Each structure stands twice: as C-alpha cells, then as structure tokens.
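Every protein chain but one is kept in place in this view of the complex.
Labels run A, B and C following the written order; every chain starts at residue 1.
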C-alpha cells in the first residue's frame, strides 16, 4: 500500500511524543514532518533519547508553519497543541485540503458560545465547528469518521466518562440528573510544561482535587451526554491529580431507571461495543496499570443494593486512549483501515 | 505531673509505630510495655531503625498477653490490632480496670448484628459495646470522652467523611439521601502485611477502586451519620488505592436543603469546630501532603451552581488523624489534658 | 514459516509475565503451555488483566511438570523460576531433547563450586554446566548461541555491567583491579513475592544499599570479566534498591591503562557492538526511563581529568534487557533468526 504522509505539530509535548512513537511504526504512515518551536533544529533522538535507534531518530524538528507543513507533502496533520493555538493551524491546513487530526479542545464543541464560556476567549475559527467530528470512535461510530477532514479528538477525562455512560443514556437505563463523577489523573495529563505545581516534589505523596466545580472538559462531556440522552444533562465532575505518570480512572455513581441492574448495564455495553477491540468489560474493578501504553478502556459495573445506585468504573491511559492512540484509531477509521492498525 | 504508664499492643504495625513515636515524646506518658508477636525480643531500634537514638530505643518488644500488660503497671493500653483480635485483649484489660484505647473496628459499632453483617463473624465481646465511646473528638465531644474506659477510635475513611458531614446533617443543611463519597487512600492504610497486591511494583503507577460497594467502614460511617441526622442515612462510598505511602482525601457530593450554600456550610463547620485545634477550614482544595504526619484535617467546600450540588473536600493523614494521633488526641481528652498535648 | 511451539514455566512472576507478552506476539512462536503453581487453572486474562483481549487471553495456566511440558509439544521451554528449582526442570527437558532457555542463575556459572559458594547449596545438575551458554548475545557472540540447547540468560546486574566492561577488558584499556561498580535497581527485580520489605510503604521514599559486599550476581560478573580480561578480576559491587518499578542503571569507575580516554572507550564499544541493534552509545548520561519496556542498553562514558579515572554509565530495563527480552533475543539467535525478531 502507498504510505500516507503525516506531519505532527507540537511534537515535543507528551501527547506529541506518543504520536511520534505510534506513527513511526504505523504500517501505512510515513512521517513527513515534525514541528516543535522549542526543539526546532534538534533531531528526534536528541530530544527523545528513548527513540534513539529508531528509523526516525535522525529526523529534525522544524519550526511550525502552514507553509512548511504544506511543503512536506503531508496529507494529514496531527495537532498536539494547546487550545486556541490549534485553530491557527487547522484553518489554513483545511483550506489547503489537508486532513487535520486535532488533539486540542478547539473543535470538540459544536457551539462557539460554550467554547467561550468554558475557555474564556472567543473561538478562533467558529466556521470550522460545523464540519468537525467529535472523534470518539466507540461513540460517534465509524461512518461519522469515514473521510472526515477535521477530527476533534476527545480529552482524556471525557473518554473515560463517555464510553461507560453513553450507551446507558441512549437506552434510558439511568437518570441523567443523577450522575456524579470522580476522576483521577496522572500528572502527564497536565503536559510537559515548566510549572512548579507539577514538580516531582509537589506531586509525589500528594493527593488533591482541582478544577472543581467547572473543569473545562465538562463542556464536551455534557455536549455528548446531551446527544446521547436526547435531553439536557448536567453532571457533577471532580478531577483529582494523583502521583502516577500515566493513567486515569473514573468512578461514576448513577441512579438506574426502570430497575436497570448490572446485567442491563453489561448488556447495553456489550451491544454498543460489540466488535470494538479496545473496549474491555472486566469482572474486577479496573486498574490503570492494566491499560498504560495501550488503547484499551476497561469497564466494570457494580450494584449498590443499599442505595439502589449503580457504580460504573473505567480505566484508560490518559496519553493513550485518552489522547494519542485514540487519535490514531480515529484516523485509521477515517482512512478506511482497520481501527487497530499500528496499535496492537 | 505524675506520668501515666501506657502499653501498646501490636506495636510493630504502621499505626503501632506511629503510636510508639507519639507516646515516646508525650510529656505526660511513660511507655511501660510494647508488644509484638513477630518482633518479641527485638529492641525498638532494631525493628524501627528510625527510632535509634530515642530514649525508648533500647526497650524490647514482648509477647502480647493480658498478664504481662497488667504486670507492666500500665493504666492505659493502646490496641493496634486487626479486628477480632483486639476484643480478646480489651475484655480482660477492662476487667482489670485498665483503660483501653482501641484502634481496631471491634468497638466502633453499637450493634453486634451490624458488626456481624459487615465483618462476617460474631462479635467477640458484645457486652463491651454499650460502654465504648466512638472516639472522634470533634463529633462525640469532650464530655463523652472524659474518663472513658474504652475508646473506640474511628477508622481513617470515617474520620475524613464524618468531620465534614456531621455538622451539616445535624443542622439539616443537606439531604441525607444524596450523599456520594469518593475517597483516596495511601497504601499504608492497608497495614504492614506481606500481601502481593501491596507490593511496590503492584501499587506504583496504579490507580484502582476497591471494596465497592460495601466496604466495612460503611457500617461506622452510617451509624454516625444516622446519629447526626436523626434518621437513617445510606450513602454511596467508593474507596480507591493510590500510590502514596500516607495520605487520604475524600470528595463528597451532596444536595443542599433549604438553599444551603457555601456560606451556610462554612458557618456550620465554624460553629461546630470552634476552638478545635485540628480542624482547618481552607480556601484552596485540600491536598494530602499538607497534613501528612500531623493530626490536622483540612476542609473545603464548593458550590456547583450548574447542578445545584455542594462539593465537600477533606484531607487527613491516614496514620495520623486517621489513626494514631487521633487516638492520642482522644486519650488526652479522656484524661482531662489539652487535646493537643504531645501532638503539636 | 512453521511456528515454533514454546512453553513458559513460572509464567506468573514478573519475568514470566514479560515473556508471555513478548512470545504472544512473536511472529515465529506459538505458545504451547504456560505453567504456574499458584495460578494453575486460571486463564491468562484472569491472572494478567493487562492481557485481556489478546489472542492468548483464554489460555489456562497448568501445573508445572516435565510430562505436561513434553506433552505440550513445545520444542523450547523458557524457565522463569527461582534458582535451584530451574535445574529440576532443565535436566529432564534436555534429556527429552527440548531446548531450554533458563532465566535463573542455575546454569550461568561454569563452576559448581562457585555456585555453592555464592548460593549456599550444592549445584543441582552440575553435569549440565559444561553444555550451557552464558547467553549475553553481545558478549558471547552469535556463534556460541547457534543451535544451543541450554541458554543460561544473564541476570540484570551482570547485563548492565558486562556490556560496558567486557570490550574494555578484552582490549586491555582498563585496569582489572580498579573496578568499582554501583548499581540501582527497580523493585520488580526482587520478584512478585509477598515480602514486607518490598511493600509500597517500605520502598516508596526509601533509598538503600543491600547485598553488599557479596551479592550473588558477583559470581557471574567476575566469571565473565575474567574471561574477557584473561586474568582474575575482582570488583567492588554495591547494588541499591530504589523506588521505581522497572529500570536499572550502573555507574562504573575504572582506571584506564595506557592512557585510554573517552575516545578509546567509544571506539572499543563501537567495534565490539557494530551491527548490534540493542546497544546504544549516547552522549547524555543514560536515564532508565529511556529504556523501560525495551531491549536497549544505553551506554556513555566520561573522563574525570582530576582523578584520571573513567566513568562508565549504563541503563537497562531490569525486566527487559535484564531478563525477558534478552532471553528472547538470545533465543532468536539460537534459531538463526534476526535477533530483533518480535522485539521491535
């Protein structure tokens, strides 16, 4: 098969690094360009010593610019940039007919107003919102991704939350007003940025909630829950920062409708995710260490007979299924390839 | 002041070790005996190298027995034993007129039936239940502890949960049926026991819920919430094991009654805990690292205007306020001393 | 290509788990049997939730016995067992004409006396020692491994130490009497065993030397250094336990001979390891996190002009190049395949 040329913008962050590693061994992809403002001029192996010895080790990071990306011949550009910045690249790249797989928050929301409410700034390219796909394959389905020009890849928290909840809301098995979510995230989720609060000596032996009660990811979580439920859904969501490098778990408490029990939940999941290779229903309570460096999401459910509530559990790798490998999965589908290509 | 002779049974576990360190520097206490089945014959410094150089370094652990404890002249015995085992010592010690400060679960529940339901065995000394005090000072109050013969010290999860919730239930500020609790615990909470699931290589880079939906601590949590609310309270409670040695945080989502808001919660806390040196209301979200090796509990509250729910946050050291230092605090009060004696 | 049937004995330990994962995706291997005393009857996915979804997920662990291994049709058996136990399987398996790849210490030493000196017991199968190959491919060379019936795979410490030192001793660039080695090991190196000293709460925030001055691995280190130097070599070796799950680094201080400098070292390494895909000479000081979950060994050298000594640095994954992936590498060579097969 002719290989697809791909470029990665913002390749020196944690998600960018994962993308480089994944695409470098993807059987249908050839990396055409890697950009990084801070590492321009360095080789991949210099900035990522882990990749010394790989075929791509000698490739140099270049300064990011639309011109150089177009010149690279890439037919797809992955954007691993902070929100706001991604749109600056996405707009001209789309105009140039290049597919964009965006890992930022810029094109996840259908409403520019909601973006402004949660991100505190005007949306930088609202005209692109209508054409973007919220690229959570198990939720949006393969048809929505096929040949999509702009893939808005979900955040890590939304991925860990939507996969367990969406089938239950679609089947009206749970009360949309009853949802209470607690999530735990590894520190890499905050990015490779020089910030005192992310130092080892600040995070080690530290457990802390943050971003409550209105974390930015709430906007996309509720948008998608609304779509699934067919009615407005407002949830309680509390993220926590805990001392692991990679890993995320979510614990979700909900009230069932119509006597939905463990079996009903498992049936709904089984039906919704039949044939989906990356969703695993497990009998134990999910542990993040079982999914690190993979694209899996592990799901489990328990019934609390005392309260009448259901407990839903999920585990992902925040940089894997929560970011880079999920982006590759969605990209695979957009190209008509098996979704697991390059991810096994 | 004449010093009180104290003995510690089960001194070689994590809570026991904390008790040894605290009582060794307590101005009104003299350690009369330390027992440990596994370390009998060893000195304190041999088993706890951290304590080399302390005055108590050369004291030897002895085999635990009621006779040797009585013979030691101790007027108080701290029991840092697994549940079930503690009662075997408590009964004869109480008969001998010795005060017992028990860190196990054996005397926390008022009902032997509830004990059997949650612990899966008959209560070993039900006749002592009526006379025991659930020794959470900020909740039971000093009068209940004064001259108490049997102090049943709370577990770490209950401490982190009851302190924020009890004043709100007493004042009917929150709906007792709305309570959803997520707690994160450090690994020392599981004790110093040879268990593969507690190995470094199993816990590091691992995040996992466990014990849901019916963790044993639920029994004492709900007993005390019932007492506060004046009505049956059933809560959702999910504990999680996370890779810190010490530390515990709880995140509690509740629905307010009568429009109770952040201010109402803070007022209720302020009133309930006025003059209590170990309760700190903080403006940031509590971080376990701010309370490790202390007897503090940090509390915060947020209002989620979108859901109408309140978010309560607490942080403690599971071995401190969640175990050993709280036991000393309660013991201080039982003796009529300042509750912070030896804990500053 | 016809697939080779392989069995793994002791599959439920950390090295065993790595072997299962590696061989399950090895293009020329079919797993014929997995044995585990403690997990017999369980499926791979039940004991290793990480492997749920893999083709091998449903295979059941069986009780270990020579009969069942022979019956499995395996033409190679990997032994991931404690020393002493491995020999009990190796002897009958070799008699049955089955290739044995042993990850234990049982066949690493050429001398049964040295084994007894370091392991404190008689060697269980001394007649096999003469035919075993010390399977460190970069040191023993491919010819020694070709069609070998008994591969004695090196320990993690020896791997991290021999790869940097052997070429320098062979070329007489360093004084064999000057070697001082300090190594740091992750906790998984101690195995998946219920031992209080390996608990998270004992290893986290802990740094400690151990096993000095006569760690068991010294025996194989010195055997191989002797072979390289052509004279007796006695080294100072201090292992340390540090709180990482996986990873090992060694820092080696040596006195150069004949004015050997950084360039001479790099030339010797370059020459010795030309064409070896898993040895990486790096310009920075090696960091274990760059090699975790790989078969790479990173090497660097510095000259200390003040003391006239050379500093050698290496980093490996103790479970990868230090155990499982190196075993697969050696096995590949023994079968005449590319050494990186299944390891890329």
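We take it that contacts are C-beta pairs under 8 Å (C-beta built on N, C-alpha and C of every residue); 3 or more make two chains touch, one makes a residue touch a chain.
Quantities reported herein were computed from a predicted structural model and do not represent experimental measurements.
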item	value
Residue of C:96, C:194 or C:212 touching the missing chain in the full complex	C:212
Among C:180, C:196, C:227 or C:340, the residue in touch with the chain that has been omitted	C:180
Among B:52, B:71 or B:194, residue touching the chain not depicted	B:52
Touching the absent chain when the full complex is considered, from A:14, A:134, A:237 or A:331	A:14
Interface residues of chain B (partner: the chain not displayed)	25, 49-50, 52-53, 204-205, 277-278, 280, 282, 284, 287, 289-291, 293-294, 296, 298, 344
Contact set of chain C toward the excluded chain (per top definition)	180, 182, 184, 186, 202, 204-210, 212-214, 218, 234-236, 238, 240, 242-249, 251, 253, 285-289, 292, 302-307, 309, 311, 313, 315
Contacts of chain A with the absent chain, listed as residue ranges	14, 186-188, 192-196, 198-205, 243-245
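Rule of thumb we're sticking to: only the chains that are shown with their structure count from here on.
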item	value
Residue list for chain A, restricted to those that touch at least two other chains	204-205, 287, 289
